[in-house]
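Please see the structure below; I have some questions.
Of the protein chains in this complex, one is absent; all others appear in place.
The block that comes next holds chain A.
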Amino acid sequence: MFLLPWLIGFFGLTLGPTLASLYLSFTDYDLLTSPRWSGLENYEYAFFHDRRLGNALSVTFTYVLWSVPLKLTVALLLAMVLDRSVRGVAFYRATFYLPSLLGASVAIAVLWRQIFGAQGLVNQMLFLLTGMKGPAWVAHPDYALTTLIVLAIWQFGSPMIIFLAGLRQVPQDLYEAASMDGASGWRQFRKITLPLLAPVIFFNLVFQTIEAFKAFTQAYIVSGGQGGPVDSTLFYSLYLYEEAFANFRMGYASALAWLLLVIIAIFTAIAFATSKYWVYYEDEGR
């Protein structure tokens, strides 16, 4: 009885559309006429004929492979700084978390577009400091994706908070024992902090990878919804969106969505499969 709202939500809003999209991925559907069964045609097109999809995949992989490790590194470093009891640590914690709250919003993406534009703040600073005239970062095919990666790294807040919680769990006396054992700070970090933090790193890695694969808002806003310039920021989800709502190829978009699911599943599976070699869980006691 009390589960009812949740059940309605789950079946009506999650499972229903999911199954519907699975069905639609095997059809030709333009929203105006009813879906027409086309078998594996959509998938065949995606695998063998769609040039833009190849590009979208490459953009997305580049984005994931750069933004996730860099973001986690920044998050871990800042978490370690914040883990020391400095004066006003609560203030810094909140401040550092702020970008994550704002980062995913449309407003910030618009702001970034301004900052990194041809006449944007970055270029003005650059001109003032060095006299160089910078490119329009977000409008240049060579830099647009990099700018988006920087924007992603800037949202290190939520993994940072999780890292911070993880660091607090590491017993202080292990560090004391290690320093009695003659271990330097770096060795303590490598031999104690990292292994004991591994479950948290693993969680953040999986979570952030999934998030990065699904990245949409920033690219949509910064590129004006086109994935431009020259498709250099055509993220997978952006391409999917375009196919669905600009070209009205719902069937094909559904197929793309299912492909993304499979890709994410594969990445997650790889992460889980390798985890037994580098993630130590306290409770398994092995």
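Side notes on the structure shown:
Heads up, the rule we're going with is that contacts are C-beta pairs under 8 Å (C-beta built on N, C-alpha and C of every residue); 3 or more make two chains touch, one makes a residue touch a chain; residues count from 1.
Following the convention adopted for this analysis, contacts and distances are computed from a predicted model.
Not every chain of the complex appears here, and the one that does not is recorded in UniProt as "Carbohydrate ABC transporter ATP-binding protein (CUT1 family)", selected from "Carbohydrate ABC transporter ATP-binding protein (CUT1 family)", "3-oxoacid CoA-transferase subunit B", "MerR HTH family regulatory protein" or "Aspartyl/glutamyl-tRNA(Asn/Gln) amidotransferase subunit B".
When you scan A:Val74, A:Val89, A:Ile192 or A:Ile264 for touch with the missing chain, the hit is A:Ile192. Interface note: of A:Ser58, A:Gln114 or A:Ser179, the residue touching the hidden chain in the full complex is A:Ser179.
Interface residues of chain A facing the missing partner chain: 171, 173-174, 176-184, 187, 191-192, 195-196, 280, 282-283, 285-286.
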